[in-house]
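The following block contains the structure, expressed as C-alpha cells.
The complex appears here minus one protein chain, its other protein chains still in place.
Up next, chain A:
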C-alpha cells in the first residue's frame, strides 16, 4: 500500500482541504494577535505613544518614571468592612509598600516641570492577599477613554499647535483638566498632596451587595502653596530630598483613606468626571509612611502597581481604564525588567 497508490483516490481535494485548514489557522492567529489590524490600540502602541523623541528611558517605568520608594503600614479602622469584605478593611494593621512618583516619562525630569504627582500603593493582608493601586493628585483624569489618552499623548508630542487644538475639539472633557493644571496650586512636598484613584471599582460587602466607589488618600500635612518658579529654584530633585528629610525630622507621615460611594446615574465609567460633592464618604483607614528608600535598590522598583490586582471584595467596574492600564503596565514591566542592565542596581541587593 504505497503512498502514490493512494493519492489519486483520495484526490487533490483532501490536500487542498488540509492546506486550507492550515492557512485558515495561520490567518485566524495573525488576526487574533492584531497583526492584520494596524488600527487596534495595543499595549505596544500605547507604550510607543509615551516615548519621547529621544526614545524611552531604558530600565525605567514607561510613565511615572521618576519616583522614590516608601514602606509603612495601612491601619484599617474597620469602617470599610461595611462596604467591602476585603480583608484589608477589617480593623488592623497591614503592611504597605509604595512609591511617590511624577507623571513623566523622564526619570531625571526637573520636579517643577511635572504637573501630575502620583502614589503607587500595595497593601498586603495577613494571609498575603494583595491590593495594588496607583493614584494621582488631580481630582479627575484628563480624558474619558484609553483611546483618548493615546490620542492625547500623540497630539501633545507633535510640534504642530493645530494637533492639540484638534484633540481638544474632539475631546472637550480635556479642558477641565487643562484648567486644573493651570490654576491648581503647586506644593513643595509629596506629603502635602492628595492622591485619587479616579477610576471606579466595585466593593462587595459580606452580604454580597455591590457598591461602586472611588477612593482617595487625603494628607494630614497642611498644603503650603508654592509657585512653580520657587519650586524650580529648590532644585531638580527637591521632592525626593524633602520627603526623606521630612520623615527623618518629623517621623511618619499620614494620609486618611476615604472611599466615596456612587449613586445611581453617577458617571462610573468616566474618570474625567468627578462625582457630586455630597456623595457618601467613608473613612476606612490611615496610610502611615515610615521609611523612604531610593528606587534603584528599593522595594518598589520591582512592583507593578497594576490597579487590577485587587483582593476578594473589590473588583473592576464599567470604567474601561483599569483593564487598559493593566495591559499596558504589564508591557511596561516586561520591558523595564528586560532592560535592568541599563538601570543597574548598586550591589548588595539582588541580581
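Just a few scattered comments:
Following the convention adopted for this analysis, contacts are C-beta pairs under 8 Å (C-beta built on N, C-alpha and C of every residue); 3 or more make two chains touch, one makes a residue touch a chain; residues count from 1.
One rule holds for everything that comes next: contacts and distances are computed from a predicted model.
From the set "GMC family oxidoreductase", "Amino acid/amide ABC transporter membrane protein 2 (HAAT family)", "Septum site-determining protein MinD" or "Cytochrome b", the protein name that UniProt assigns to the chain left out of the figure is "Cytochrome b". The chain not shown here touches chain A at positions 1, 3, 6-7, 10, 14-15, 17-18, 21-22, 25-26, 28-29, 32-34, 40-44, 46, 128-130, 146, 302-304, 306, 308-309, 312, 316, 320, 322-324, 326-328, 331, 333-334, 337-338, 340, 350-351.
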